[in-house]
Structures are given as C-alpha cells and as structure tokens.
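Notes to accompany the following structure.
Coming up: chain A.
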Amino acid sequence: SKAEKEPIKIGVIGPFTGPNAKPGGRMKEGIELAVEEINAKGGINGRKIVAIFEDDASQPAQSVAAAEKLTTRDEVLLVIGAYNSACVLAHMQVTEREKTPQINPIAVATAITESGNKYMFRNCATNPMQVSQLADYVLKNFNFQKFAMLFENTDYGRGIAEVFGASVRQAGKQVVAEEAYNIGDTDFYSQLTKIKNLGPDALLIGGNLTEGSQIARQARELGLNVQLMGLGGLSSPEFDQLCDGANEGLICTSYFEVGTDDPLVKKFVEAYEKKFGKPPEMFAAAAYEAVYIAEEAIKKAGEHKNLAEWRQAVRDALAKIKDLPGVQGPTTFDEKGQADKKVYIVQWKNHEKVILYPTGK
Partner candidate 1 sequence: MLNIENLQVHYGRIEALKGVSFSLAEGEIVTLIGANGAGKSTTLKTISGLLRASAGKITFMGRDITTLRPSAIVNMGIAHVPEGRRVFPKMTVEENLEMGAFVRKDQKGIKEDMDRVFQTFPILKERRTQIAGTLSGGEQQMLAIGRGLMTRPRLLLLDEPSLGLAPILVEQIFQIIDDIHKQGTPILLVEQNAYLALQVANRGYVLETGSVVLEGDAKDLLNNEHVKKAYLGE
Partner candidate 2 sequence: MQNFIQQVMNGLVLGSVYALIALGLTMIYGVLGLINWAHGEFYMVGAFVGYILAVRMGLPYFVALVGAMLIMAVFGIVVERVVFLPLRGRPNMNVIIGTLGLSVFLLDGANLTMGPDPVRFPSIYTDQFIRVLGISFTVQRLLVVIVTLVLIAVLRLFIRNHKLGKAMRACSQDLQAASLMGIEINHVAMITAAIAASLAAAAGTLIGPIFLVNPQMSIAAVGKAFAVTILGGLGNVEGAVVAGFTLGLAESLTVAYISSYLKEIVAFAILITTLVFKPEGIFGKHSVEKV
Partner candidate 3 sequence: MRLLETKQLTIRFGGLTAVDHVDLVVNKGEIVGLIGPNGSGKTTIFNMVTGIYTPTEGEILFGGQPIHGAKPHVITERGISRTFQNIRLFQSLSVMENVLIGCHCRMKQNFFDDLLATKKFLHEESQARRTAIELLDVFGLLDLQHETARNLPYGLQRKLEIVRALASKPELLLLDEPAAGMNPQESLALMALIRQVRDRGVTVLLVEHDMKVVMGICERIAVLNYGRKIAEGTAAEIQSNEEVIQAYLGRQAKTGA
C-alpha cells in the first residue's frame, strides 16, 4: 500500500546556525552520510528514511520549538540531537511527553540520562566518564604534583573541572588554579599569566576547539611550557590546524579515531572523505553512529500502523540494544539509556595523533 512506501522520518535537532554552527554542520554531515548509505542498501524494512533537520541555534527556547515541530507536525518516528546540553535538557520533556524515542549523540550533561526519562538514549560518554578516564591515565603515568584548569563557563566546562579536580585531589595532588572563560572569548593572556605565576606542572583545557586552540597558542606565546591536556574536540584535525603547532604534546581524550584499524571506522572514513572531501571528526562520527543505532532499533521494532505504538516499539528496541558495533565502539544502553563508551587517550605529535590508550590498538 501507499503507506508502506512512505519514508520513515527521523528528526534531527542541532545548531545549524549561531555560535555552534560549525560542529552542528559536522553533525549534519554525519547524519546525511548514514542516511544515504542506509537508503542505498534499500532502507529499513523496505522503506527509505529521511532526516528532517531543525535548527535550534543553540538556544533552548528554539530547541523546544524544533522538538515540538518534529514530534507533532512532522510526526517523526524518532529524534536525534542535539548539540548543547541546555537545549537537550529543555526539549527532552517534549520528546518524553510525545513518547518519541530520542538518541543523543553529543550533549554530555549527566542530568540528561539521570532524570528518569525513559525515551532518552545517549551514545557518547558523559563528562564524568571521559574526564575520569583522562585523569586516571595522567595520574598513573605522570608524576605531576600541581594541576591548573582553564575551562569554559558552561555546564560542559564546569563539569570537566569538577570531575577532574576531584580526581586530582583524591590522588593527593594539588589543583593550583581553576580559571574560567566565556564562550566567544578570544584573549586568555590574563588567565594564563596568572596560571603561569602559580607554576603548575600541567594545564587542563576544558573547552571547545575554537577557544582551546587560542589557549594553546597563547600559552606558548607566554612561555607557559607545561603539559597540556584536553578533551573531546581538541582531538580534531581542525584543532591541530588552528593551533599551528602549539598543540605539540597535548594529551587528550577522543571518542573517535580515524587512524584505528576497525573495519567499520575505515569504511566510514573512506565514505566521508569521498563525500565531503575531508576526514571526519568526532561529532560527525557520533551522529553517524546514532543513525545506525536508530536503524537497528527500527529494524527490530518492525512495522506498526499506529505512530504511537511504533514509537513505543522503537523505544523498547533501543533499550534492548546490546553490543551493537559502531564507529565509536560497541553500544549497550544501561537502564538509564546511557551507553557504556570507552574513550581513547591520544597525544598530538607533529600534527598527528598517537594513541596512548588503549595500547593494543
């Protein structure tokens, strides 16, 4: 019948304009690629899928409107997104109320999966997960006594500082500086001068690549020659480009590495490079993976005439996903919808990343 030929609609919320338009764009690319691949294989259960992208410009109110539109006007089967934790926290009550399953590939605030929302699934490591892995690694492998932290004044940056600081103190080491900055700041000389004066052994940058690269460069300009550490975005090729060498030696966590020999990753990197002419980075990978997780669940859920039932079935299928291979490693959701994801720890050496952990790869 006609209904069966209708494509399956997936809603995507992300910042396609505004301050985070850049990572938003990567996210979009990852999704476009996955959708294209799945449709090329003939879709899911014989149906094509379409992604409907809605911009939230990183503003919670707009994010709510986007979720409302996707769930009630476009009547999508499931939602993927968004980028900012504040936006997800704002709109997740919409998807919950509409009983629409949501996969969140990027936003890392713990509260997202801690609130008891049965329709929320996250396929990336939370802040505490990645930060404590980094802290463990650094504390175990280096003999640093004094740590400094410079982080963005957002839930993301604050969360990093909190977890990292706790680990450091627990190990009996010292946090000598905790400095904040705002997104969009460009000059960090003041903070870095202050930090330099306190003589730390290592500096943790808790922020995104734009500000992170500035911090790395300005630290070098000021002659602050300490071990730099970072998270997430600081492992991307763009970061390396923007740093102009200032990232040499920086240790950083990474959800996704192009250089591993996992066949899934290889295939993804190849296809992405072909389509977009550049290597993928973590946000593209996470979003790409989210589409495949959705595919698996939709496939398992089977056909339903009634949208509400169908959504419910997809949700239940998501909850049951176990060891589903993906470009960020296997996905298994716990009862809160959080996937247990390991992260890589890498180090920038001569514009290349050397994987420090896990050592086997």
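Candidate entries met the following condition: all candidates are chains of the complex that A comes from, given by their letters.
As a working rule, a contact is a pair of C-beta atoms (placed from the backbone, for glycine too) under 8 Å apart; a residue touches a chain by one contact, two chains touch by 3 or more; residues count from 1.
All figures in this text were calculated on a predicted structure; none of them were measured in a lab.
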Given options 1, 2 or 3, the chain of this complex that touches chain A: 2
Contact footprint of candidate 2 on chain A as seen in their complex: 17, 19, 21-22, 24-25, 153, 179-182, 184-187, 189-191, 193-194, 197, 210, 213-214, 221-223, 238, 241-242, 244
